[in-house]
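With one protein chain held back, the other chains of the complex are shown just where they sit.
Chains here go by letter, A and B, matching the order in which they are written, and residues are numbered from 1 within each.
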Amino acid sequence: MNPLCTPRDHTFSRRAFLGGGLGLLTSPLFAEAMKQRDKQVLFVWLDGGMSQLETWDPKPNTEFGGPFRSIPTSVPGVHFCELMPKLAKQMHKLCVVRSMCTKDNAHSSGVDRIQRGDPKNRGVPYPHFGAGVAKLLGPGSSGLPPYVWIKPGSGGFRAEDAGFLGPKYGSLAFGDGKPPDNLLRHPDISAEQDAARNELRQMLDQRFAKQREKRVVEANASVFDMADKLMARADIFDTSKLPERDRERYGRHDFGQHMLVARQMLEAGVRFVKVTSYGWDTHGDNFNAHAGMVPKFDQAFSAMLEDLEASGLLKTTLVICLSEFGRTPRINGHVGRDHWPEAWSIAMAGHGVKHGMVVGETNDRGTEVKAQPHDIGAAFHTWYRALGIDPMKTEFDNAGQPLPIAHDDMLPIKEALA
Amino acid sequence: MHRVVLCLLILNAHTWAEEALLARKIEALLPTKAAAANDAEFLRRVWLDFDGGIPTPNETRAFLADPSADKRTKLIDKLIAAPRFAVRMAEAFNVMLMERRGENEVWKSWLVECFKTNKQWDTMVREMLAPDFLDEKQRGAGYFITRRLEKVGQQDTDYPGLTRDVGRMFMGIDLQCCQCHRHLSVNDYKQIDFSGLYAVYQNLKLQLADDKHKTPWLSEGLIAAKYEFVSVLTDKKAQTAPRIPFGEEVMIPAATGDDGWLVKPDRKTKEVGQPKFSPLREVAQRIPAPENALFAKNIANRVWFILIGKGIVEPLDLHHSENPPAHPELLELLGRELTAHQFDLRWLIREIAHTQAYQQSGAHQRHLTAEQQLRAFLIATGERAHLEKNTKPDMTVDAFKYSLTDFEKAFTAALANPAKEPELAANPSLRSALFFRNSDHVQWALKLRAGNLIDHLAKQTDPAEELYLTTLTRLPTAEEKAELQSWLKAHATNKTQAMADYAWALLSSTEFFVNH
Partner (left out) sequence: MKLEPKQLTEFPSERQITAARFNHEGSILAAAGYEPAVRRWQFDGKTLTPLPSLSGFHGYSTALAFHPQQPQLFCADSWGQLRCCEGEKTIWQHETAHDGWLRQIAVSPDGKRIATCGKDHFIRVWDATSGKKLAEHDADEDVYALTMSDSITFGDMRGRIETWDLDLKKKQRTFDAAVLYKLDRIQDLGGLRVLRFIDDGKTLLAAGTTPQNGATPQSIPTILFFDTASGKLTKTVTHGTNKEGYIHDLAQHPSGCLMAVSSGTPGSGMLFLLNPADKEPFHVNTKMANCHSLALHPGGKHFVVTSTNRDSNGNGKSLGKDGQYKTNTSPLHLFEV
């Protein structure tokens, strides 16, 4: 059964909607958003659930703390697990929230709920964060697809990410870092021929537009234009031409190379880039698994932070790294850790968030958040705020029904906001 | 845009077939100022709607040259009588009823058979809602329910989704929001309306195909008591027997325990049992009934949408008193007459096709569905017959590397809307643009090959006329003719390629994507 909306929510939403919603285009808020066109997002998703204890929130030398040591970071007093030596040196760029406490401990629903910000159920599927950003901020000046997803496995157009916003805001997935079907010019067609016949098509459309409904032609023209822009930047998913040094620095594994593609996407101006790494659901052999995987994550993620800083992009890019939950303190008989939404961590960096900051704390055994726990809705508020969008004033428009962009009972994590 | 402005031509030169009475009544209700579609526009539209493809240049020439006054009527009748009509309708209803949940041959052939034999809509719906899985001719209808009860990953069986879709598809009401409380924005929809149907469908179990049942089938449990539900807004408890929305509760017979079974379940023999009281059959009788006005209005509205491109009520699944039809008398008329004609869809389609509303120019332009685009594309490129014959593709020989199925898959992947959403409009997407721009399928069909479009054009002294008739079902203007000439001149080094490129531009243009 659905947990539900209450009539009060609707009244509230309706009132707020009158100030925003369809009027969004003319509201001061939108003008604000327009100024923010250069803001970008890197969203790193460690699917299955990375262990907070073997990464951001170590509890060394305790019952559930695992075998690893902790190491000091570039921020005095803050320690990471020894498996992240490179990120430890970059803690001054990071904002780590150690007080995440979310609701869902199953992947099937957890992945979706976390990425959709777990809003109250309105009977419609909510957009993933990337789709929300694509909708609210648009593709930006690059003209490239606003929401790109680099992932192992298959690629393509993922409409389901967009929920009620509609397929247009779904992700364009680069499976194994490779472009979606049909992105590259057909080998039988020369560049000149391709350009010439495309120009011809445009000319035909322009003439047709004169006698017909403009709307229809424009819809067609805009997707062909975006295709054109994307094809022109086919270089951004090709890492083979990059210096060996870069490829080495990010690591010669899926995740490293995908992060490198992501860097190129950000440099090219893609609004929202999501990178997924699968296989973090370590119900068995947790310590060896993390001993192998975390250093690869450490390598690629820290290389990315270095590069974004060097290019200045970190100033305008919000970087987020998380899973659907953390992992249990308790170690099961398979030497694994299970799903743990109760007290886990997310990491952020870049635009709009504090740097060198740790928000929140878990108790000594890592079994509970001390003081104020934060649900994922609070993270969504924080992220939208960091991007200059006020979730209290901005709403989605679901075919006339105003819907909040982030959980309407929650507030941003203030300590994390710059 | 909930209100549709329906227009109609006052002065009409065409004569209607005598029996087109409904068409005349519709016209009487709809005053209009828009011009009638010209012959070429009409021709393309009618072909796309009733054949699913476009006419060949010769068919077009013949039609345009035909001086007879009743040529439109004759064409409508010819296309409706052709075998393609059933296939095209089956495609349209498949997309509408299943919303891209994947293809199923048994279901598809049931749909085709229904339209071939002009099975009445109420009969079709009864077969879908209470399928007889032992009857070879009917079992395909069961896919409507069985597909929706298939488990997806670790999620619960989607009984609420099935309940919702029965309301949406057959009564035009989306009850989703009243699953847990009264509908918050639609006063007409109550929680009992959802619960009365839900009581029926949550009682079903999906069974795997076995020796007796050749497809997945349904078993039904005993219902001995009313279904209890509680509003999460008020905490008020209520109960209902199986009931169709806005209808009377079905009386639950007193029989309990073993008395309730017609065939008792038996673990040893793996008999799942069959109850004497079947709410599934009760609902399947009550929804498609003349007394249920929404049943007729819903399908009338949906057929109107398929032909005109706009519903009289929109969204198609939100009939209620605060969302009145754009033209209440029209919907009333269509519902009433359809009921009087025993839910004869072919009759209704033919009547609507005969109205001036259908035959007017331009107003309801829309993108072609994936199926229409594929058929139109293959007819235009002259590759349809070739692909149909090539059932066993051979990757090593370029000419034989694709089958029709390959093309169906590619076009659906590139052009169809995502699953489980009403396909109200086939919108162009980055995906479809990239497909036309770069895919091998499109490229392959435009290669010079004996008997195809490029081959055919190479043999023409005036290729412009042939090209425009083939792709856009109209003659080129003088300007367009000149353009093609200068294009060919500019690319004289490779004339075949130049022609293919020009054809590509026309086939990728908006004019090709939309019905006229």
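Throughout what follows, contacts are C-beta pairs under 8 Å (C-beta built on N, C-alpha and C of every residue); 3 or more make two chains touch, one makes a residue touch a chain.
Quick caveat, the model's predicted, so the values are computed rather than measured.
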Which chains here would be touched by the one that got left out? A
In the whole complex, of A:342, A:375 or A:408, the residue touching the missing chain would be A:342
By the contact criterion defined above, which parts of subunit A meet the unshown chain? Give residue numbers in ascending order. 48, 60-61, 63, 65-69, 82, 105-106, 152, 253-255, 277-285, 288-289, 291-293, 296, 328-336, 338-342, 365, 367
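FYI, only the chains that are shown with their structure count from here on.
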Tell me, which parts of subunit A touch subunit B in their complex? 1-7, 10, 106-109, 123, 145, 156-157, 159-160, 167-168, 170, 172, 180-186, 188-189, 193-194, 196-198, 200-201, 204-205, 208-209, 212-213, 216-217, 219-221, 223-224, 226-227, 230-231, 401
What residues of subunit B sit close enough to touch subunit A in their complex? 153-155, 176-177, 179-181, 184-185, 232-233, 362, 365-367, 413-414, 417-418, 421, 427-435, 437-440, 443, 487, 491, 497, 501-502, 504-506, 508-511, 513-514
